[in-house]
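Just one protein chain is left out here, and the rest sit where they should.
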Amino acid sequence: MLKQYPTARYILHRGGWYFLTFLVAVTINFFLPRLGASNPVDIIMGKAGSGLDTEAAREKEESYLKEFGLVQVDATGTILRGPDGKPLKSSNVSQFFNYVKMCFQGDFGTSFQKYPKKVTTIIAEAVPWTLALQLPTIMFGWIVGNVLGALAAYRRGVFDRVFFPLALLLSAVPFFAFGMLLVYVCAIKNGWLPAMGGYAGDLVPGFNFDFFKSAGYHYILPFFSIFLILAGGQAIGMRSMGIYELGTDYIKYAKWLGIKENKILLYLFRNAMLPQLTGLALSLGGMIGGALITEMIFSYPGLGMAILSAIQGQDYPMIQGCTLLVTISVLIANFTVDILIGFLDPRVKAGQMGGN
Amino acid sequence: MTKLLKNLLKSPSFIIGMGLFLLTIGGALLLPFFYHVNLGLQASSYASPNGKFLLGCDHLGRDMVSMLIEGLRSSLYVGLLTGVIATTLGTALGIYGGFKGGWMDDFVNLVTNLFLVIPSFVVLILISSSLSKGRSLTLIGLIIGLTTWTWSARAVRAQAASLKSRDHIALARINGANTFRVLTLHILPYLASYVFMIFILQVASGILSEAAISMIGLGPLDTVSLGTILNDAKNQGGFGDGMWWAFMPATVIITVLVFALYIINTSMEGVFNPRLRK
Amino acid sequence: MMGMNKFGIPLAMMGLLFITGCNKENKPAGQEETKAGGFARSKTLYLGGSQWGDPNSFNPLTDWPAWPVNDKFNIMFETLLAYNTLTGKFEPLLGTLESQSADSVVVVLNPAAKWSDGQPVTSADVKFVYELGKRFKGAATAYAIDFVSDIKVSATADKAERLTFMVNKKGRNNPLVVLDFLQAIRILPAHIFEPKLAQLKDLAEVQKLKCDSNPVVSGPYNLETYSNEKIILKRRDDYWGNAALHGGKLAGPQFIIHPIYKSNDAFAIALAQNDLDATQTYIPRIWMKKNAGVMTWYDKEPYFVPGAVPTLLINSTRYPLSDKAFRRAMAFAIDYKSIKDLAVSGYSPDIKPGAIMPFGIEAGFYNDEDAQKYGAAFNVESAKKILADAGYKSVFKADGTLDKMIDGKGKPVPTLFVKSPAGWSDWEAIVTLAVKGMRAAGIDVREGFVDAGLYWQSQPVGDFDLEMIKPAASVTPSQPWSRLAALMSSRTWAPPGEKMNENQGRFNNPKGKGYIKAVDSLLSVIPTLTDKAALTQAYRQLNILFMQEQPALPLCYLPEQFYQVNTKTWTNWASEANPYAPPNLPWAGAATKMLWELKPAK
Partner (left out) sequence: MPTFEVDHLSLHYLTRFGEKIQAVSDVSFTMEQGEILGIAGESGCGKSTLVNGLMGLFIPPLYPTSGDVRVGGESLMKRTPQDIRKNVLSQKVSMIPQGAFNALNPTRKIKDIAADVIASHTGGHTSKKDIEARLRERFDLFGMDTERVLNAFPIQLTAGERQRSVIGISTLLNPQMVIADEPTSALDVTTQKVVIRMIFDLLEKGIFNTMIFITHELPLLRHVANNIAIMYAGEFVEKGTNEQVVFDPRHPYTQALMGSMLSAEPGQKSRKPVSIEGAPPSLAKVPPGCRFAARCPVARADCKTQKQELRMVAGRLVRCNYAE
């Protein structure tokens, strides 16, 4: 099938595996929380019910059970009851199919914690902040790190001897601890920059200069807390990739042929960059998970903050929704890079298309 | 092998890295004999460093030096636990997948991808919510190990695949050695140094992961770790109140520990892979 | 459009980042000048600590509206009466308390009270809220019908409406709780919600409305705008109470902003940096922020006015906790002073035995002689003696730490665990110290910190040995009855595994051996007593029973609400020296009147 279209076949083949991974992830994502003893309604009731007496609490509980689809209901929406008068629980399997159906409709359910807000609404509100912080930071950090790493590999010498241990040290600092240090020095001790938030307390988001100015001002510390450590890590990876490539036969041959130095540097950068692209995919895919702590340190609005409060509030639909989002973004990032590398690197393409 | 070891010992960065690492391990193991580790509540909240409490106290008035010693022990324990789990699993499955190829390889690939897409903190939340006894340090180590082995599997897999076609291995296979024999007697020894480097990196990543997990409030409930110290500093206001001793020493210890491991790794890389030599 | 905005802004922001990022400004954080479209710092009051999640709905009919429509905040929707938690007196709001008895409570509506759309506040609005439960079981105020059987309306001499709340004698027969309602249940505009109910037929449908656009309110502020990071209220200059209650003055702040930070420490930093004027969050070591302009009710320890009692609830159905002697030994073993000093930053006065507070409004019901005679105070030797007398033997290790316990029959006593939510720092510290004391006395107890979810879940079904709780934590007219009921009532007693919302330790099983009938009969008679002496006597008896039976272990006193303010932007806050309002943030009860007294700092 599709023998005459090797590129399409390659994409379909890779895509197939990713889709299978996706399906398994969705399944695990659904069943893992249900293995546990926790029941979300108990958690809501623990807080909602504290002022109520026992009977009122029971009625309220049943209405939540119905809302979250945890009990069986008849066509009119009345809760079905067993012989002892207790509501009949709906089975995990039926909940699963319901869940999958909803996922395909783009509906991740209702948040327990932010009831009655929809998980998709929460995500849609938070994602732009996370993207605005993480995407440019990661891209910028990746590019700067790789350029510096390649230079260190090619030039070696003093630059490398100073740069390399510094990059290594930077990448050894836990990035949240680094963020805390930045806040401590720049905000708490000296008050140069705001300690937290995405914009000033007296503003409401809107398309005006004040808001953007304030947002930019609040952007600086979180940006550097991610950027420096990411760039350091990337530089180390690029440096050793670069040194590895430097020892390859094709670079030696190019030198023997007397090819210009900057041309060779280009060879080196391009080929060493290919494995680094996988690192970029991982960073981009892991962006949401990474956002968690950064946003916590800086009380920055965004998806990480949303996940964090979902974790603290055991808000399973929200956690599931976010996990699904993480899953999808990791898969898409990896898939894109897989395909991209396939096009950039004839070796991979030939190998995976069943060529030579 | 002894030659490599000799070369390693000639590498100044290896000596520095190993020295730092042994210093921290020695600190974790030996300091309790010289320093009275007391995790009890002894002074007022965030007492400043003084003659009795060299690095002050935490929010509960516990001696920070004792906390750091205990935290260091926890972090090393988690690091080594995750290192052993992740390296063993990753190496075993990576070698097997890389060597066997075919559907087995595809399957290992699927599993590695799966763990790549499900963040470990999610697994941790979900599992810990189902355990009534709460999260222990060991549980956290297990979960980090079980969710990060895929990285080593990928790395080992590539190496094993490249070894497969080497003459002496092909010969062993022709001579009828079974897969297990080939893997353990012929492939593993070649990968030993590589696997050890992976182990070092896994230990470092285990230490960082534990700190990150503790930072988001999912840390161990049964002990103190460097991550919980940082989390407390943030949540209990020590950080906001500008008490450097609440978070700075823990940050420095984690950084030095991980930095030492990174140096060991790169210096080994330099010795094992002569191309990196200058 | 809103959705577009939320999506577009941060993305567009990226573009501007570098322009602004390079624009080096060395202004201290939080002191940026206010620009057009913002809210001038000098005219804005920043209050924090009530809203933690995204504001979803401002619909007062739902269970979970956002601040200030939730709890008993009265700056948008108002209650009939305002309760002064300092004096224990009712102050007028939409109405004035005229009289109270065992059968009824009478309130006169203020004829000047008006909704923001100009309609008067009438008995129809009151009846709408109190009787909604008769029409819809799912109403948030449905519980009211168990306590109030009817509201009779008559006219006063000056043509105001007089409302007589009839105590539901066939129901709970509890006039105390009716008083609680009067200062907690906000009156809603029936003329707005009735047509919606008629149109949408079902309360559940009406509950889905967000009510976030220019809602009709009676209070001094109304919703201006909100985002996931803050809620902004704007002063209503045509508020009816300005003339009727505040001598024609306007409230000081033109805007009230409730920033939504996600963690306690963020509030602490914001308060110290004057990004917040007041917060009710727990901030340790508050005295360290004095230089930053931060002030509390008392200038020194305990800084706050106590109102709640963090307590270790004991599961009386489990061995050996079912043994009264064992429970009392525990009470003797705990070093309450160390809890006060180390765990709660000294925010508690010294604790005294019993479940009634020995000061403030409750002081009149507290008897020191009883406490001396029946109560347990920290004394390790007494604890050890009680245990020994009851036949328990503690085995200590060589290093002096506890190894195990053996009971009178020579069987080992199981290790007991104290359940408490992981990460609730002050509670963690309290539990740690309580456990330390008990172990030193030879009681085999351990900390058992669990995820908040498991904690909440275990509570109603009684799945714990000991559990940290804060019983009936609000300062309301029904205290200390509500606290004693929460700790001891067997009215809804159910075996472990089934759910109970009070006395979750299942003390005093009505069907069990040794049932103490007096506890439940005292709990049911106290709310109906009007005679002060009889009431005092009843409370005294109940507190003695508490001390004798020790169904729970009160550990310290903490305020109902931490009252911490920054005086750099607004001054003239109420305090011990100037107690014109109770120690609450100016958004609930009688504390709201502070809004008219706050003055801009020079």
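In this document, chain identifiers A, B and C correspond to the written order of the chains, with residue numbering beginning at 1 in each.
Here is the rule we use: contacts are C-beta pairs under 8 Å (C-beta built on N, C-alpha and C of every residue); 3 or more make two chains touch, one makes a residue touch a chain.
Predicted, not measured: the structure shown is a model, and the values here were computed from it.
Out of A:I11, A:I28 or A:A254, which touches the unshown chain?
Final answer for the missing-chain contact: A:A254.
Residue by residue, what part of chain A touches the chain that was omitted?
248-250, 252-261, 263, 267, 270-271, 274, 344-347, 350, 355-356
Operating definition for what follows: only the chains that are shown with their structure count from here on.
Starting from the mean Cα coordinates of chain A and chain C, work out the distance between those two points in Å.
A distance of 38 Å separates the two centres.
Quick check: what residues of chain B touch more than one other chain, meaning two or more?
129, 132, 217, 234, 239-240 - these are the residues of chain B that touch more than one other chain.
Would you please write down the residue numbers of chain A that are in contact with two or more other chains?
Only 37-38, 188, 296, 308, 312, 314 qualify.
Enumerate the contact residues on chain A facing chain B in the complex.
17-18, 20-22, 24-25, 28-29, 32-33, 35-38, 156, 165, 168-169, 171-174, 176-177, 180-181, 183-184, 188-189, 236, 240, 243-244, 246-247, 282, 285-286, 289, 292-293, 296-297, 308, 311-312, 314, 319, 323, 326-327, 330-331, 334
Which of the residues in chain B end up touching chain A in this complex?
106, 109-110, 113-114, 116-119, 121-123, 125-127, 129-130, 132, 204, 208, 211-212, 215-218, 230, 233-234, 239-240, 242, 244, 247-248, 250-251, 254-256, 258-259, 261-263, 266, 269, 273, 275-276, 278
Residue numbers of chain B touching chain C in their complex, please.
Going through chain B, the ones touching chain C are 40-41, 44-46, 59-61, 128-129, 132-135, 217, 221, 232, 234-237, 239-241.
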